[in-house]
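What you see is the complex with one protein chain gone and the rest in place.
Which chain is which? They are A and B, in the order written, and residues in each are numbered from 1.
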Amino acid sequence: MRVLLLLMVLCLFGCRESANPEDAKLLEQPWEVIEEQARGSTVQMMMWQGDPYINAYMNEYVKPALRERYGIELSLSSGQGSQIVNLIMAEQEAGRRTGSLDIGWINGETFYQLRQLDALYGPFTETLPNGRYINWESPFIAMDFQQPVNGMEAPWGNVQLAFIYDSLRAPEPPQSFAELPGYIRRHPGTFTIPNEFTGMTLLKSWMIALSNQPALFEGEFDQKVYAQYSGQLWDTLQALKPYLWKEGKSFPETLSGLHQMFANGEVDFTFSNNDSEVDNKVALGFFPETARAYVPKPGTIRNSHFLGIFKKGTNKAGALLVINFLLSPEAQWKKMDPRVWGDGTVLALDELPADWRARFAQLPGRRYAPDREAIRQRALMEPAPEYMIRLYDDFRTQILVAQ
Amino acid sequence: MKPMLRKLEYRLFSLFFLMGLLLPLGLLVMLSLGRRWIFPELFPQEWTLTHWGSLLRGSSGLRSGLLLSLGISLVVAALATGFGFWAARQVARSRRRGLALWAAYAPYVLSPVIYAVLLQVFFLRLGLSGHVAGVVLGQLLLTFPFAVIFFQSFWGRQTLDYEQAARTLGASGGQIARRVLLPLARPLLVLCFFQCFLISWFEFGLTNLIGLGQVKTLPIRVFQYVQEANVHYAALASLLLIGPPLVLLLLNRRFLRGGLLAVHPPEEQI
Partner (left out) sequence: MTTFAHRSWWRNSAWLGYAALTLLPLLAGLGYALLYSLGLVGALAEGFTPAHWTAVLGSTRFWANLGFSLFIAVASMGMALGLALWWTLRYRRLFRRGVMQIALYVPLIFPAIVAGLVCFQLWSNGGLLARLAFQLGWIQAPQEFPGLVHHTWGLGILLTHALLAAPFFTLLFLGIWPQQRLDELMQTAATLGASRRQQVRRIALPVLLREARPTLLLYGLFVAGSYEIPLLIGAQHPQMVSVYTVTKLNRFDLSDRPEAFVIAFCFTVLVLGLLRLGVTSRKAKST
């Protein structure tokens, strides 16, 4: 008992580490120094782990490659944006000078909140050797939910929300958001909205479609715009509730849960923030071969997802090295392969060395997903993060709980 | 006529009962060996040993999860049983036994995940969150009170009398412990060890919160596979979780007497 007590006392006073004062200067160091410092260290990364193919990409390609090339041990833990924000917040409240995370997979609303908490380290993208390939020209990459990225996070992939449907069970899917309510009424029980990130992106796209003026959602959060069009959205959904899956009394909590229901034929539609996801799911036999993806009119949200480094993380050099690797032409090329993940690259292909440009060009085409260039015509910009945060909340109170 | 009917009823009941038990186990085994289990097929369209093979190759992280879980649970069980045994003695002989026991019951009945919500800030403060040591301490906070309650029956009148007798015969404290108390308590110590092992082995809510998902014990893995709708690996991880308790059951079913049965009702003590 006494030993234990002593241990606890020791812990209370002994476990405080201090943040590395060198961190600030690190970004000015030559890359070789950073690489040297990172060698043999462990990097903690928190990411959404709801997709077996994304996990396989990380576990079977990224981790071994980092281990072999740099002796870096990448340790992944599971957590979505809001969990990351709350963990960072809890660490701040506990008065920790060091945090347990080095890298987080974030975007938009998470980026916004982490900036508010002053939890991000940077700007760092200029320091990364592979940072020069990043396609900053694209507004879908340089802007994250209307916020300039400014090097405080590194883009990792660029994708667009797509509807996935089973062409056998639903041969004539609604071609626009305007047709969607009528379609749902005619096919009760076959459609639902996942109560998570992808579902909220869907609702945002729907809301913009209702307004018919995407320009309204540009710039900072506008309470009046939100109130008007989210009101319309809730009215529409409320009226549709009896025709949704389980009469709208329940909504899937995870995207993987919805995918599973789609695979089982319980619903005819699922969604993906990754426009080419349908290909890898069909290839691996999870979705039927009759599954197809498309983007309804007037369009869906196109966005990028990012990697951020935490200010209180203990391994900045390791984090930089890992992100640099993830932005390398090789890792981006591998990630873009529809058989692996199918995630759109954030690199400007014409900036790449010729051999890499060729390899990107030779990537197998998509078989079931819509053409990448074609859907760009139907790409909407992400509105400011508050829209997402409000939608999350209001979806719960207006639709989930309201009877 | 009547006894025969009765016999038939017994037979049927046994049959249904056993089927009800085998169904979940069979389902897990089937899923762990299958691929492409698409509605409305009753059985997977492909059978494969790949998932199990990943255990040998160590590629899926399940093997490391298994070893980590084993390590944590053994340490937690040993610490809880050891500390709990002697703490229970203190408690049993205390003038404030009621209060002391109450202190053990309180965390024991509380939902571990709610307990973890209350504790999270302290674990973060101590830098224990996300570390194995933190998870061990957290699980100790669940198993130690259990062990204290568990051993209350042992430190009763009778044990006291034995101890007294040994002392009268001139045995020292150490001798009493080695020669009298430990042999007397051995079956209970073993039982308590396995009970604590199982509490720790099954623990998810607190481990997830305190471990920040970075300490990947088997239950955490099961949950992660469920989250990515990776049914086959989830089933495999589940079977690995069921394995050790199954072995314990076959060894001696008393080990499994769900924690509660071994614990004496609170009002007898307070």
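By definition in this document, a contact is a pair of C-beta atoms (placed from the backbone, for glycine too) under 8 Å apart; a residue touches a chain by one contact, two chains touch by 3 or more.
Here the structure is a predicted model, which is why all the values come from computation and not from measurement.
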| item | value |
| --- | --- |
| Omitted-chain contact residue, chosen from A:G151, A:P181, A:G265 or A:G285 | A:G265 |
| Residue touching the undisplayed chain, where the options are A:T42, A:N86, A:Q213 or A:Q238 | A:N86 |
| Touching residues (missing chain, whole complex) on chain B | 10, 13-14, 17-18, 20-21, 23-24, 27-28, 31, 39-42, 83, 87, 90-91, 100, 102-107, 109-115, 117-119, 121-122, 140-141, 144-145, 148, 201-202, 204-205, 209, 219, 222-223, 226, 231, 234-235, 238, 241-242, 245-246, 249, 253, 256-258, 260-261, 263, 265-267, 270 |
| Interface with the unshown chain - residue positions in chain A | 1-2, 4-5, 8, 81-83, 85-86, 89, 92-93, 109, 113, 117, 189-190, 195, 245-246, 249-253, 260-261, 263-266, 388-389, 392-393, 396, 400-401 |
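What we mean here is this: only the chains that are shown with their structure count from here on.
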| item | value |
| --- | --- |
| Chain A and chain B, separation of their C-alpha mean positions in angstrom | 37 |
| Complex contacts: residues of chain A adjacent to chain B | 1, 4, 11-12, 15-17, 44, 46, 49-52, 55, 59-60, 75, 77-79, 87, 90-91, 93-96, 98, 100, 254, 256-257, 259-260, 263-266, 285, 288 |
| Residues of chain B defined as touching chain A within the complex | 35-36, 38-40, 59-61, 83, 86-87, 120-122, 124-130, 212-214, 216, 224, 227-231 |
